[in-house]
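Note that one protein chain is taken out, while the other chains of the complex remain in position.
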Amino acid sequence: MHPAPEILRAGYAELVCTDLERSRWFYVDVLGLIVTEENDEAIYLKGFDEFLHHSLILRRGPVAALAKLAFRVCSPDDVDKAELYFRELGSDVRRLPAGTTRGIGDAVFVHDPLGYPVEYFFDAEHTERMHQQYHRMPSNRLTRLDHFNITVPDVPEGQKYYSDLGFRLSESIEDDEHVYAAWYFRKPTTHDLALTSGDGPRLHHIAFSAAEREQILNTADILGAYESEHLIERGPGRHGVTNAFYLYLRDPDGHRIELYTSDYYTGDPDSPVIRWDVSNPRRRSWWGHDIRASWYEESSLVLDLDGNVVPTRHQVASERAAAIGADGFGIPAGPE
Amino acid sequence: MHPAPEILRAGYAELVCTDLERSRWFYVDVLGLIVTEENDEAIYLKGFDEFLHHSLILRRGPVAALAKLAFRVCSPDDVDKAELYFRELGSDVRRLPAGTTRGIGDAVFVHDPLGYPVEYFFDAEHTERMHQQYHRMPSNRLTRLDHFNITVPDVPEGQKYYSDLGFRLSESIEDDEHVYAAWYFRKPTTHDLALTSGDGPRLHHIAFSAAEREQILNTADILGAYESEHLIERGPGRHGVTNAFYLYLRDPDGHRIELYTSDYYTGDPDSPVIRWDVSNPRRRSWWGHDIRASWYEESSLVLDLDGNVVPTRHQVASERAAAIGADGFGIPAGPE
Amino acid sequence: MHPAPEILRAGYAELVCTDLERSRWFYVDVLGLIVTEENDEAIYLKGFDEFLHHSLILRRGPVAALAKLAFRVCSPDDVDKAELYFRELGSDVRRLPAGTTRGIGDAVFVHDPLGYPVEYFFDAEHTERMHQQYHRMPSNRLTRLDHFNITVPDVPEGQKYYSDLGFRLSESIEDDEHVYAAWYFRKPTTHDLALTSGDGPRLHHIAFSAAEREQILNTADILGAYESEHLIERGPGRHGVTNAFYLYLRDPDGHRIELYTSDYYTGDPDSPVIRWDVSNPRRRSWWGHDIRASWYEESSLVLDLDGNVVPTRHQVASERAAAIGADGFGIPAGPE
Partner (left out) sequence: MHPAPEILRAGYAELVCTDLERSRWFYVDVLGLIVTEENDEAIYLKGFDEFLHHSLILRRGPVAALAKLAFRVCSPDDVDKAELYFRELGSDVRRLPAGTTRGIGDAVFVHDPLGYPVEYFFDAEHTERMHQQYHRMPSNRLTRLDHFNITVPDVPEGQKYYSDLGFRLSESIEDDEHVYAAWYFRKPTTHDLALTSGDGPRLHHIAFSAAEREQILNTADILGAYESEHLIERGPGRHGVTNAFYLYLRDPDGHRIELYTSDYYTGDPDSPVIRWDVSNPRRRSWWGHDIRASWYEESSLVLDLDGNVVPTRHQVASERAAAIGADGFGIPAGPE
């Protein structure tokens, strides 16, 4: 059996957007991400602490979808290891020469066993880390990409896959019968990749970090000032799981973005895993907030390596159904 | 016609609580208010900036209710003026000798034309202003009482009454037919007293100020840590009206407390009045949050001067009904 | 004796700047004040909560100096009262027709007994209050003008003058022999006008308010990013007096600007006055910071009504000399 590549961290994501100008408004004017490069077809974005070429690509396209998740691996050798590892798994695997994606070197692109289009790369063009350019920072500055959250029909299946890839578990939501969600990390925070139960493969959200709660509050205020408060789906709030202070937004195509701060260091090998019972209302909302049905039920389509939408399977176990009566005062309405 | 007394600001409130020990936990352990005096029957509380004896009295009693709102007037003479003014209005008026209420001097207690038990006082015992006792401040420290919000069946009737008393309007929620809510002030902030449409006379809430948003966020975190997040009814959020950053809590008896920061100076005579249309979703929730039905529909009973519950009248115009489709994604459920 | 005009609050200041482009960088690019109007000779500025035409005028001129302090009075009648009051005092008094200053109505301009050029006005052009335009706010947004601090050779002389004008004392720095500084207010904060002992008449500083400490910290970060940290003279820090969280800057001409937050409500007639002993190191610096000699010794020249520099008198009593050993670890160097 070929060994798994050693993965460093969540690297970047590529989203297909149907109205690139409108998306630019959202990611640049509202969120304040830095444009490192752009043309008629794509915009490359990053936060103020990042030194790689980009953390997010917005690409013009006919159907809003996730085109790619990318993990950075620890060395060029790990790109080779990734190729062998996924070929052995029987995945659709393509070697992408340096420059296939602007700013990214030699890479392996995989339609992984969970159905996601995932790239593994090490070499990347550097850009200036702008973490001290305070005169250019908006009031809601974001620091860096933090994690991906994907919607999978069978969470234990996803857990086995990511454990095999060398990810470590930080927290989970469970009951005696099911695991509803699980948080996995490579860099020593609570996660680089979270698994949420739902029809999938789908992308639940991409999260960017902020340094403090205030920057996240400022983003909410900015959206109100643009009369676009309907793009705020949930929060600001506090998760029990991960302890994150969060804000969930929907971009103009409905892609969900989380702004995120205040989780904790998990780097010790024996860092305690926290298991939350699905009946604990504080697991998702430390402040007892009602959770809109859309947050549990809607997520972005994902594409295969040829750009075709991947069909989804129905989820095995619904956290939302299991949690009735736990999440705030809310009773779920609508189909499960 | 006798002139109205010159009112300085919202002074204090007295709430009847059915389980004083549980209420003490809420106001002292959770909110961190300072106890200036207490005995088996009552607890006297204030924030860290206050120098009067108290801003809130919790009194043990059989039925949870508002026992008193108190405005501080500008001089001892204004207490006399209040007596004449309300006698002329035909209200039930009682002169309370100094010390009738601990820490409060000579006062006039009135069952006012809107049905509320309201005291007017000037003389009061001083206590130490503890605004620099940082070593005794909890992470969610409150500075002072900010305002009262009362639920009245007919807002224009309440507006005339408070205008005659010398209050000034800062903001309102209206449409072509009705005024649904109005904010009135004496001290130069957006309000000392707000009128909200609803069955009344009832108390909607009492608000305490915090210096910054962080202290309000910390209160929400503390309630989760006590596994009492169900006492968070709404927020943290941003109001369009008044620009306040807010958190609404329900105390163990259901009395509603708002934690409040970041409104603006209104002291100039020509300070612009802001009129919000009831269809503007940002008027109550700048971030588009759903508003729980309880926030519109539930409020505290009020007592007359003899301690009997004052019967309520049904509201003339419901903001909640008028705003269907405006407040977040929410559709009101339950009776109006 | 003619009665004093009833003063509302600190209204605006006019500073002469020798390099208007460089000053624009400081006040607009660094501090983020809003330009309401500008031309080759002058720039009119305000904060995000202000609805009057301006709170600060920068005017091009050959000698850096204070050209005017302006107090807003409570009514048009008070402008007339100001004229009579100052004529009786024997001051140089000029009636300025509406529009003499852009955005300001009928006014009285006085070379007051303390030697300062002070305008009293009520009528003023309104501009939009931008307190909810969060999408246009920089990370260090300022809300409004808060106060003026003037350097007077004889503080008790200044105290009598401002008491007669109807200002109220909030705090002072004293010892058995001298009063070294005193804080006076009309709006119910700790001050609209502070008197600091020093050679005078001179302007010590003008202060703008921020909503929270974070915005003031962000200004310091921004100045470092511009490699202009030498414009930070003192702070961020906490004053014992007024409890303010502060940052003192020097503009390109050396005019001193304070950014200021977190003082307290003083509107009650019996609000306690706090007297600090000059030997208490926390009076000026709650955190024990050393205070640079320049902060005590340097201040802006002031002009008379004809634009000539007003000669200064030497101070009677030096706080800095009296406080040796109290202010941090610092020993004053240089002449007193």
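As written, the chains take the letters A, B and C, and residue 1 is the first residue of each chain.
By our rule, a contact is a pair of C-beta atoms (placed from the backbone, for glycine too) under 8 Å apart; a residue touches a chain by one contact, two chains touch by 3 or more.
These numbers were taken from a predicted model, which means no experiment stands behind them.
Novice: Which of C:Ser23, C:Thr36, C:Ser55 or C:Ser285 touches the chain that is not shown?
Specialist: That would be C:Ser285, which touches the missing chain.
Novice: Quick one: which of B:Pro113, B:Pro138, B:Pro156 or B:Gly254 touches the chain that's been left out?
Specialist: Residue touching the chain left out of view: B:Pro138.
Novice: Quick one: say which of A:Thr18, A:Thr100, A:Ser262 or A:Ser294 touches the chain that got left out.
Specialist: Checking the options A:Thr18, A:Thr100, A:Ser262 or A:Ser294, the one contacting the hidden chain is A:Ser262.
Novice: Consider the whole complex, including the chain that is not shown, and state which of C:Val35, C:Ile232 or C:Ala317 touches that chain.
Specialist: C:Ile232
Novice: Among C:Val93, C:Ala124, C:Met137 or C:Leu223, single out the residue that touches the unshown chain.
Specialist: Going through C:Val93, C:Ala124, C:Met137 or C:Leu223 one by one, C:Leu223 is the residue touching the chain not shown.
Novice: For chain A, enumerate the residues touching the unshown chain of the complex.
Specialist: Residue positions of chain A that touch the missing chain: 8-9, 49, 51-52, 72, 74-75, 126, 129, 131-132, 143-144, 187-188, 211-214, 240, 243, 262, 264-265, 267-272, 286.
Novice: Considering the entire assembly, which residues of chain B contact the chain that has been omitted?
Specialist: Considering the whole complex, chain B reaches the absent chain at 29-30, 132-139, 141, 212, 214, 218, 221-222, 224-226.
Novice: Could I get the residues of chain C that touch the absent chain, sorted low to high?
Specialist: Those residues of chain C that touch the unshown chain are 213-214, 217, 220-221, 223-224, 227, 229-230, 232, 236, 238, 240, 245, 281-282, 285-290, 292, 294, 329.
Just so we're on the same page, only the chains that are shown with their structure count from here on.
Novice: Going by C-alpha centroids, which chain is farthest from chain C? Tell me that one.
Specialist: Comparing chain centres, A lies farthest from chain C.
Novice: Please work out the Cα centroid separation of chain B and chain C, and write it as a whole number of Å.
Specialist: One centre to the other, that is 35 Å.
Novice: How many angstrom lie between the centres of chain A and chain C, each centre taken as the mean Cα position?
Specialist: The separation of the two C-alpha centroids amounts to 49 Å.
Novice: What are the residues of chain A that contact at least two other chains?
Specialist: Residue numbers touching two or more other chains: 214, 221, 224.
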